[in-house]
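The excerpt is restricted to a subset of chains, each kept in its original location.
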Amino acid sequence: MLINCVAYQNGRKLADIAIADISEYVSRPDCFVWVALVDPTPEELDPMTGEFGLHPLAVEDARNGHQRPKIEEYDDSLFAVLHAVEVTPEQGAGEFTVGEVDIFAGRNYILSIRPRTMESFTDVRARCEREPELLVHGSGYVLYALMDAVVDRYFPILDDLESSLEQAESRLFEGTSTRSRIEELYGLKRRLMTLKHAVTPLMESVGKLYGGRVPQLCVGTQEYYRDVYDHLTRINGAIESIREMHATAISVNIALISLAESEVTKRLAAWGALITVPTLIAGVFGMNFAHMPELQWTFGYPYALAVMAGVDLVLFWRFRRAKWI
Amino acid sequence: MLINCVAYQNGRKLADIAIADISEYVSRPDCFVWVALVDPTPEELDPMTGEFGLHPLAVEDARNGHQRPKIEEYDDSLFAVLHAVEVTPEQGAGEFTVGEVDIFAGRNYILSIRPRTMESFTDVRARCEREPELLVHGSGYVLYALMDAVVDRYFPILDDLESSLEQAESRLFEGTSTRSRIEELYGLKRRLMTLKHAVTPLMESVGKLYGGRVPQLCVGTQEYYRDVYDHLTRINGAIESIREMHATAISVNIALISLAESEVTKRLAAWGALITVPTLIAGVFGMNFAHMPELQWTFGYPYALAVMAGVDLVLFWRFRRAKWI
Amino acid sequence: MLINCVAYQNGRKLADIAIADISEYVSRPDCFVWVALVDPTPEELDPMTGEFGLHPLAVEDARNGHQRPKIEEYDDSLFAVLHAVEVTPEQGAGEFTVGEVDIFAGRNYILSIRPRTMESFTDVRARCEREPELLVHGSGYVLYALMDAVVDRYFPILDDLESSLEQAESRLFEGTSTRSRIEELYGLKRRLMTLKHAVTPLMESVGKLYGGRVPQLCVGTQEYYRDVYDHLTRINGAIESIREMHATAISVNIALISLAESEVTKRLAAWGALITVPTLIAGVFGMNFAHMPELQWTFGYPYALAVMAGVDLVLFWRFRRAKWI
Amino acid sequence: MLINCVAYQNGRKLADIAIADISEYVSRPDCFVWVALVDPTPEELDPMTGEFGLHPLAVEDARNGHQRPKIEEYDDSLFAVLHAVEVTPEQGAGEFTVGEVDIFAGRNYILSIRPRTMESFTDVRARCEREPELLVHGSGYVLYALMDAVVDRYFPILDDLESSLEQAESRLFEGTSTRSRIEELYGLKRRLMTLKHAVTPLMESVGKLYGGRVPQLCVGTQEYYRDVYDHLTRINGAIESIREMHATAISVNIALISLAESEVTKRLAAWGALITVPTLIAGVFGMNFAHMPELQWTFGYPYALAVMAGVDLVLFWRFRRAKWI
């Protein structure tokens, strides 16, 4: 589905144009066309391939989807695949949904495709149009603006992961370890890997858009791409930290489970002693010896019960002091 | 066994030719010969060595088999070894079989050898012949097409591994941990290593077929080799993810086993208490004191039984509330 | 809030100057201005942007804060973000607070901003003014002096971590493993990651300020930047050591918990035997056989008690010898 | 001890020569001398040092032994240290013995020294003499042939390790985990490290003998050195796989031990219940209440025994169904 098709000149919007007019605007020297598609049919994608001279391998990637993030150079054009990571709205615990954003960028065109539905980029377009002094850099700047928008949306995802870790940490040392806590830690890891999968390959690709030799398209906007790279590095660093703390948390969790088991064993053994010791005493007085004088005592029975209770009190006090009960 | 021996010119099939005629076609400037062998005998392999001028070390590798994936440059020809990973058909749980594909590629020849029987490449040949505009690139394109076919067959293998992991994950948190689950996780790891073994060395080798200085054969088809590289990177990234989730799953499994043991211990201890406490009471009333008035009561016995049952009910209720039973 | 605004010439302080006079001093060839701000309002920051020609992306970073440490080159100026790590004063166990220091450095200006309140740099300024032979190197030297001050403050933090690890180690092998020890190890890891987060990215950035091609600003003071780099490498090496010992400590802790559990099990079983064996003996003498001669012995009962005690003594002695009790 | 001292010219053996004649042959332009020593005394080694102009540091290394594998360039000669790994014959379980092979190679000489006794290289010499078309490459080819022979002997070692791992794997899931299985896994790791120690440093060194700038000696035989490198890479890859599977096997083993313990606990508890429940029943009928009508029944005793047996049967059946027994 076509969302927008707009021509820009010298950083300012010229007009919403029809697909058929693209070739006219594309041929003007200081003009570029910005097309946005959502879940395009092959019929919608085909004319773009012709108008902009897209490379068949890139078009095939966009058609198939499920690519890993990358930025590929085809002659003087770029093909970028980004992962848009979003918290799945209906799930409180926060599973992630991964959408894909494909961007074709040439000297005089930008074509963005969102193969599966997700948050739109209309705010990016609006911001670009409000800042003509930046948009004058052309399609290279628009590519940056789109990438920056996708990357900026990783930060709340990262915050979500960091607060999940903190929550898991604080619950680690409260109460005993339960099955749900382990499940929570495992889920956190899976979501972490999803974000890492979106960030790491992109970081490597963006790192080639500034510094030494860069694609022609990015020459005037290198500092902006370095800024995106810096954001990605920051997210990546945070992911690594979470990953390491997570591994420590899992180890610590195993230690805590062993420790809890150890404590339960002690507690049970203590209560067991409180039962078996009087059982032994009762057994003694249940023996059938002919000469057991205390059996004839008037208060022999209460004495025996008192001895049982007394021994248990002493044991209880000692176990309590040793923190076994 | 010889499967095919075909000469091509300008992207079109000339004719099926005899082994003896190879040298004639190879000497024509814009012509190349594509030979496919399966489990060749030394007698079948020897003439190829002569016709195409294959390097003895490469021929020896092809003869011995059991190489790791690699792409080696010998003057202006290439020798590629690929692993063809297939799900062993008779085994439901999915063990993998690894076949080998050896490809010799020179300016005017392609020789593919499959030392152990496996899926054929006739579909690759058919597709190449349907696209003469691509086949016109010559043997470099055929080499790409064969590699692409092998690599594309890794994707269902990868899907198999990913769904195995998901299955293992979902079973991890259901019921208690059993021996078979550990065995399943171990088997997954072994299959993962098999795929990794096929992918990682190949990825390193393919990475040298595009970008800076590349073998003469691949100059016109660099973007295709980059596409293969991109596929391999994607598979490799997925393997790394599975590997890391797998390690976490093993840790989590150990935690779950400890936890389950801890829960069993509690349950047993609770049931133990329900047996030992009335045993103590019975022991008390089994003592032989002369003066135990309750022993003479008409309803002493039922009372005693009621006390036993009552104490057990209270204990049972408390254990149930603490989720020990 | 403005802290200082001073002009320097040939390594000597000229005068405290007003914001409005900055442009005058900046234009003099061998003169530079050093401005220090704390928690600046946008109104305070804006004139600086104009006077010194700061890059909008850098200014945005300084405004937003929460950057990771980095040193970025914008044309012939540098933008450095450092993390100032401090022990949170009110907490004895030593949680860390991370402040941020942003420094803009150009040929003839230094602008330092501390977005969140923390230790000041007045001592750095004082030291610089005492050593005019070094300050004559200009803003490149001041940038070094500020970075050196921040990095020097990492050493007590590192000492704190090392002594925490030593403390944890020495407590590991004393007494039994408790919940608080695990919590302590986990907290140590978190603090370690905080310091690592401040050091590692900075180390990478500083590594580019000496050696091969360096920013113009640092040309005359390369050896000083190498010294900062050397300090960071030293801290980084120490962090890695702590990290590795910490991982070993966690493993060892798990082993110790298992071992302690094993010892508790043995101790309990030994005491259990001391109770159940006499219970068996009492049970035997509680049987109702008509012909049990010893039941009629005058000293049968004391004998029985003696046997019970004797058996327990033997058991106790054996358990003690086997170190089970 | 001197084994051989032979002069070669144009790929063909000239003659067995005396030590004293070496200098004469060495000075001929297209001639080289191949000397083999075993456990040489300093008196045997000294003349070689003079004849061939060996570097004192290399000679010292050869004299001392216990070097790590390496290939060092001294002007236009090479000094190679290889590890010869062999299965110690008298030990069935297969401990490894590591011998050392030192090779000095110059334009017109090859000197191989085996400091500790091991398999000889006479087969290498024989093969070289059978292939004069290859031996014509001179000392560079002989160096290759010797290295190739050592490296080829790693493959059975590797097979030994792989089958050890497979054996350990198959035993992992049979029966319960025993001490000997852990010991076996530990021994496998030690042997793996021995092979890794021989392979990894050598691989790094051989990697410098082909490709970009290579020592003069290897210029004409680069493809052969690449072949050795390829073998080493293959072995190294296999070592890494074994290492990773081994780590997984150790983790899995810990899980299996925990699981086995858990199963033993259940089994014991079940059998315990089969004993303690009838003990409770016996205790009840052992109470001394005056009014316990069933005690007077003619078949009270058999009934009681039947109840005990019945309860145990029910419990046994339930435990069996729950797979606890």
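Every chain is named by a letter (A, B, C and D) in the order it is written, and numbering of its residues begins at 1.
As a convention for this text, a residue touches a chain if its C-beta (ideal position, glycine included) is under 8 Å from a C-beta of that chain, and two chains touch if they have at least 3 such contacts.
The structure presented is a predicted model; accordingly, all values stated were derived computationally and were not measured.
Asker: Since all chains share one sequence and 4 are shown, how many copies form the whole assembly?
Answerer: 5
Keep in mind that, in the parts below, only the chains that are shown with their structure count from here on.
Asker: Starting at chain A, figure out the least number of steps needed to reach chain D through touching chains.
Answerer: Between chain A and chain D, the shortest chain-hopping route counts 2.
Asker: Under the document's definition of touching, what chains do chain B and chain C have as common neighbours?
Answerer: Under the touch definition, chain B and chain C have A as mutual neighbours.
Asker: Taking only the C-alpha atoms, how many degrees of rotation bring chain C onto chain D, rounded to the nearest 5?
Answerer: Fitting chain C to chain D on C-alpha atoms yields 145 degrees.
Asker: Determine whether chain A and chain C, two copies of the same sequence, contact each other through the same residue numbers or different ones, counting it as same when over half of the numbers at the interface appear on both sides.
Answerer: Both copies, chain A as well as chain C, present different residues to each other, with under half of the numbers appearing on both sides.
Asker: Of the other chains, whose C-alpha centre is the longest way from the centre of chain B?
Answerer: C
Asker: Just give me the whole-number Å value for how far the CA centre of chain A lies from that of chain B.
Answerer: For chain A versus chain B, the centre distance works out to 25 Å.
Asker: Do you know which chain C residues sit against two or more other chains?
Answerer: Those would be 286.
Asker: Can the chain contact pattern be summarised as a line, a ring, a star, a complete graph, or none of these (other)?
Answerer: Graph shape, chains as nodes and touching pairs as edges: a line.
Asker: Of all residues in chain D, which touch chain B in the complex?
Answerer: Residues 169, 172-173, 223-224, 226-227, 230, 233-234, 237, 241, 244-245, 248-249, 251-252, 254-256, 258-259, 261-262, 265-266, 269, 272-273, 276-277, 279-280, 283-284, 286-292 of chain D touch chain B in their complex.
Asker: Write out the stretch or stretches of chain B touching chain D in their complex.
Answerer: Where chain B meets chain D, its residues are 55, 57, 67-68, 70, 72, 74, 177-179, 182-183, 185-186, 189-190, 193, 197, 201, 250-251, 253-254, 257-258, 260-261, 264-265, 268, 271-272, 275-276, 278-279, 282-283, 285-288, 292, 294-301, 304-305, 308.
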